[in-house]
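I'd like to ask some things about the structure below.
Every protein chain but one is kept in place in this view of the complex.
The block that comes next holds chain A.
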Amino acid sequence: MDRFIYLTFDGLSRGLVYAAFALALVLIWRAARIVNFAQGSMAVAAVYVAYSVTNATGSYWLGFVVALLAGLLLGVLVERVVMRFVDHSSPLNGVVVALGLVLVLQGTLGIIYGNEYQPVETPFSRDAFEVGGIAMLSRYDLFVFAAVGTVVVVLTLLFTRTAIGLRMRAAAFAPDVSRLLGVSVGGMLTLGWALAAAVGSLAGMLVVPTELGVHPTAMDVVFVSAFTAAVVGGLDSPIGAVVGGLIVGLLLSYVSGYIDVTVAPMAILALLVLVLLGKPGGLFSSSKARVA
């Protein structure tokens, strides 16, 4: 039972990071109908920026804030300079360009920082508290809970309580109708990419210190888990991304804890196949209601 509780909390903590990353994928999918395969590399680029700032100043938190800002900026640049010029007549075009962007980003980061793993410290201890002799959560897990929880609340408020969020949703649902109502669809698209890249950067900042460290390909495996989370939840659904992230996190934790860590990628693949066979639209998909 002790093991089960520990693995559950570990899975929830990890799952929230996948949820944040899946949320970033969903934000772009809803806005542009593109699965952003470059999301992981963009997040790594932001983590490297944080790494440089923290090394230069000694402040983790300054690096953390700069990483989120770098994510925002990178999102704007990728949309304005690259994705805006992609011919969207075929959905594959966006995918191919995103994959090309992965190569460019990983190559550039490798040239600048080298292809060695650089250890990244966490701002809080990763030693788990013990309650009644049972290992529960670490301070870092609590930080992850708070950070991702804050993002989910802020995004929920943005999309349901603000005019800009309403316009972003409108632009995603029916761009031409939105234009007639005064919505700058291009502006909303840029904002969507910026927000998604910032959320992806947050996920990168949270997960990279718990792995081997920062490396140009550090987010590749995380991307696979987060992509699975987004598909499980339904690429259209922010709630689905969060639930999908938690499902993937728990599955990875249980499989790694009870069977073997090497089996975990197979479990993710099996989950992806099961969902695609049983409910291809995902658990929370609302794609039938979409116009665009």
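As a working rule, a contact is a pair of C-beta atoms (placed from the backbone, for glycine too) under 8 Å apart; a residue touches a chain by one contact, two chains touch by 3 or more; residues count from 1.
The criterion applied here is as follows: contacts and distances are computed from a predicted model.
Enquirer: Since a chain is absent, check the UniProt entry for it and pick the matching name: "MbtH protein", "Branched-chain amino acid transport system ATP-binding protein", "4Fe-4S ferredoxin" or "Oxidoreductase".
Expert: UniProt lists the chain left out of the view as "Branched-chain amino acid transport system ATP-binding protein".
Enquirer: In the whole complex, not just what's shown, which of A:5, A:136, A:177 or A:267 touches the removed chain?
Expert: A:177
Enquirer: Identify the residues of chain A touching the omitted chain, counting contacts across the whole complex.
Expert: Where chain A meets the chain not shown: residues 163, 166-167, 169-170, 173-174, 176-185, 286, 289-291.
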